[in-house]
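What follows is a set of notes on a single structure, which appears directly below.
All protein chains but one are shown in place.
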Amino acid sequence: MIVAERLLPPGTSGYLLGTDKFGRDVVSQLMAGARNSFYVSLLATTVAVIIGTVFGLLIAGSGIWSRNIFTRLIDMWGSLPGILIALVLATSTGPGNQAAIISIIFWFIPIAARTVIGPARQILALDYVEAAFAYGRGKWYVLTRHVLPNIGPLVIVLVTILFASAILIEAALAFLGVGAQPPTASWGRLLQESQPLLERAPTLMFFPGVAIVLTVLGFNLLGDGLRIILDPQQSSTSEIL
Amino acid sequence: MMLEIRDLKVTIGPFTIVDIERLTLPPARRLGIVGESGSGKTMTAMSIIGLQPNEAVVTGSIRFNGRELVGLTDRDFSEVRGPEIGVIFQDPAKALNPMMQIGRQVSEAIHLHMDLPKRQLRERVVDLLTQVHLRDAKSLLRRYPHQLSGGQQQRVLIAIAIACDPKLLIADEPTTSLDVTVQNGILNLIRELSASRNMSLLFVTHDLGVIQSISEMIAVVYGGQMVEFGPADQVINKPFHQYTHALISANPGIAEDEHLSEVVNQALNTIRGSVPSLDKFPSGCRFRGRCVAETEKCAQSPETVELDSHLFRCWNPIRAVTDTRGVTDVTR
Partner (left out) sequence: MSLVEARGLHFRYPGRRRKQPWTLQDLNLDIERGSSVGVVGESGSGKSTLVRILCGLMVHQRGEVRFDGRYMKDWLHSDPRQIRRQNQIVFQSPRRSLDPRMTIRRSLGEPVRAIERRIPSDEEIAGWLERVGLKDEILPRYPHQLSGGQLQRVGVARALSVNPDVLYADEPTSALDVSVQAQVLNLLMDIRAQLGLTLVMISHDLAVISRTCEQIIVMKDGRIIEAGPMTEILSCSSDPYTTSLVQSARMVSLKA
């Protein structure tokens, strides 16, 4: 910590966006925070979507009674408030990236499952799936080789959108103090630390906020674009002849 | 003439979807247009009422009751559709608003064109529903489409189509999605309405049996072109065009009781190949490559031959042509 270099404004030579209360370069903090955010979000989203998709496929492929029961269970799971879970986890196992990752995974699995069930059921009702059963394919084969490739685009879009949410959640958890702990950088914590200094150094809040907004916006738009490109190919129910 | 079509061409991009030289429909008469997929029959019907897709370019003349329809704006067409020309489509379930009561859907169709006080409107709706032989019309007013059977739904659509007393009814495959026991009822109804209301009928379908049942005149289309046109029983029993003949022989009906056992397991007559996609139609006669009587001349687009209101376009018709002098010309 270099006391002389505390709270330097943006534009100071050598410190493009200024320094924080400990004299640390804001740009470096943002970069380190980015790395952390991406690490947590990517890991959590990927794991959650994989598990959620598997659950979704299994539920879509089950008989009506199990399907009803499991869909209700997934719905109940999905109605548990994510932030609360995170707080509980942080209190019991200790705060940090791990708690953030686990809570995001827990939060996202039912979302992924629910997104997958509907389209999977639609595809299972298609003629060529019935034909596959007729010539001897088992349920698991049909789910992985016929259903999954056809909902692939949907899953990809889901990943991008959930990823954007995960960034936001990770920042929120860090802001609340249950996410990344010092010295691990996080945009959320930068936001939190900048709060008491709002009058003296307002730019400290601005930059992490902008970083979050741009990233979330960017990935949401990516997801939208992907959906537009990939959607027309997907489960068309229109008669061709 | 209620409807007179001359040199009608409908193109989308480089493809000619419809190419009809001449087609006429007198008042109160029933014309059936029969063709397979890609024949342009639906596009023909749609272009008469201006419902062709935006990309389609329509040229030529369609005169309805003396009025030229080609080139009319959408606004002009909205005055024609309903009071002048009624339309019914294939799938009744899709044509009805599932969230709106039957009574309201019918009365809206009337209200669009006629300003009637509420009571009269309601009476007219009940009257229409009765005319299409729907029993207990009053109780139907409050029902929703899904509470009706396919046949009933189609009758409601017919009621909507004739609500403003049009002079022409266009029906595009109205019985295709219905069970055979219901089909007859609908066909009978349409025939009856045409007679009692002095309403011309233009019926489009791929089903030869249905076309025979409902039409007084038949137009056969293939690859967008009208290849034969004439009185129904002549086209069915004494066709000229090779395609008409091939289509009829490939589509046997139910044999008479005495012959049932003879025809089981007998190979059916087929037409070589299949209908080409739009970009793969041959030049000259479009039926080239599939015709059993093909000659070199067929590389040129056949001319229309007309005898007594029976037209066809074929260089090698299946039956001999007798010209006006009564001399039979078998070399044609």
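Just a few scattered comments:
Chains here go by letter, A and B, matching the order in which they are written, and residues are numbered from 1 within each.
Methods note: a contact is a pair of C-beta atoms (placed from the backbone, for glycine too) under 8 Å apart; a residue touches a chain by one contact, two chains touch by 3 or more.
None of these values were measured; they are calculated from a predicted model.
Here is the thing to keep in mind: the chain we left out touches A, B in the whole complex.
The residue from B:L25, B:I248, B:C298 or B:C314 that touches the chain not shown here is B:I248. Among A:G136, A:P183 or A:P196, only A:G136 touches the chain that is left out of the view.
On the side of chain B, the interface with the absent chain consists of residues 36-37, 150, 175, 179-181, 183-184, 187, 206-210, 212-213, 236-237, 246-255, 257, 260-261, 263-271, 274-275, 277, 290, using the contact rule stated above.
Along chain A, the points of touch with the absent chain fall at residues 63-65, 68, 126-128, 130-137, 141, 146, 149-150, 239-241.
As a convention for this text, only the chains that are shown with their structure count from here on.
Separation between the centroids of chain A and chain B, computed from CA atoms only, is 56 Å.
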